[in-house]
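Here is the structure we will look at.
Only a single protein chain was left out; the remaining protein chains are all shown in position.
Then we have subunit A:
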Amino acid sequence: MRIEEHPILTFDRGREVEFTFNGRKMKGYEGEPIAAALHANGVRVLSYSKKLHRPRGFYCAIGNCSSCLMTVNGEPNVRVCTEKLREGMVIETQQGRGDLK
């Protein structure tokens, strides 16, 4: 959920853009972290752990912990807590390690 009113803060958001998450169309703001856009759309499970396939969300949100790796535009292991959202991005839940092309 987005914060629309805040007693102290104002948020300057980028322009609204469309992206897909596992094929589903969603909206977010350009330049915000992908994880924030997903969270605003109610998506909290970002990846599955390599061995036990346990669901993972973000943890640190500043690129430190690698809890948030996803496949973005076909590229695996992108930390979506820091990677910025762009128009038309194809975002997918990553299974396993991912392959380097």
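We adopt the following convention: contacts are C-beta pairs under 8 Å (C-beta built on N, C-alpha and C of every residue); 3 or more make two chains touch, one makes a residue touch a chain; residues count from 1.
Criterion: contacts and distances are computed from a predicted model.
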From "Hydrogenase expression protein HypE", "Sarcosine oxidase subunit alpha", "FAD-binding FR-type domain-containing protein" or "ABC transporter-like protein", the hidden chain's UniProt protein name: "Sarcosine oxidase subunit alpha"
Positions on subunit A contacted by the hidden chain, ascending: 1-3, 6-9, 11, 13, 31-33, 35-36, 39-40, 44-46, 49, 54-65, 67, 81-84
